[in-house]
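A protein chain is absent from this complex, but the other protein chains hold their places.
Coming up: subunit A.
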């Protein structure tokens, strides 16, 4: 007998025989919890996102779409970045004012190559205000998962208010589970040493978020 059969057989016996198919799922679970917490206007939701991002030590900026290229250029310059990773579908105008050399992630580029790049700029799929979370889904403006992981500086552009939801349940609704998803709440952090929070053991140590309005 295969171990698969052994385990499934044990499960069946443990539960006292073959179980009926779970037709009762929808009625079994009491989903009396909230879809979101509190009532907020759209602006208040965006403000809450900014506040919670900052609370988890992301650096938050605001801009309208016209100011965006200047702001990105300035942030990269302030960081002294000489190279910047660019996902394939990043709107070209976002980096139109920036000086650093663009590095495009290719299928054959190695992790060691990525390790030499200083900054990365991406969009995001959705942002969750109540938790201060950005979700990346590897769409063309975000690129492969590794490009937002290896460089030490990540700039994320969030379109407000379109890409902002209040709470986790609303975020899951918008996401496609077949895509690889990365949820980011603040920069990489550890509290392993006497529970002192330290930013960055492995992921980017600096996370900058630009909340951009207008089209």
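Miscellaneous remarks
Basically, a residue touches a chain if its C-beta (ideal position, glycine included) is under 8 Å from a C-beta of that chain, and two chains touch if they have at least 3 such contacts; residues count from 1.
We adopt the following convention: contacts and distances are computed from a predicted model.
Here one chain is missing from view; checked against "Sugar ABC transporter substrate-binding protein", "Glutamyl-tRNA(Gln) amidotransferase subunit A", "MoxR family ATPase" or "LutB/LldF family L-lactate oxidation iron-sulfur protein", UniProt names that protein "LutB/LldF family L-lactate oxidation iron-sulfur protein".
When the full complex is taken into account, the listed residue touching the unshown chain is A:180, out of A:66, A:92 or A:180.
For subunit A, the residues touching the chain absent from view are 2-4, 6-15, 18-19, 21-22, 24-25, 28-34, 37, 52, 56, 107, 110-112, 115, 128, 130-133, 138, 144-146, 149, 168-169, 172, 177-196, 198, 200-204.
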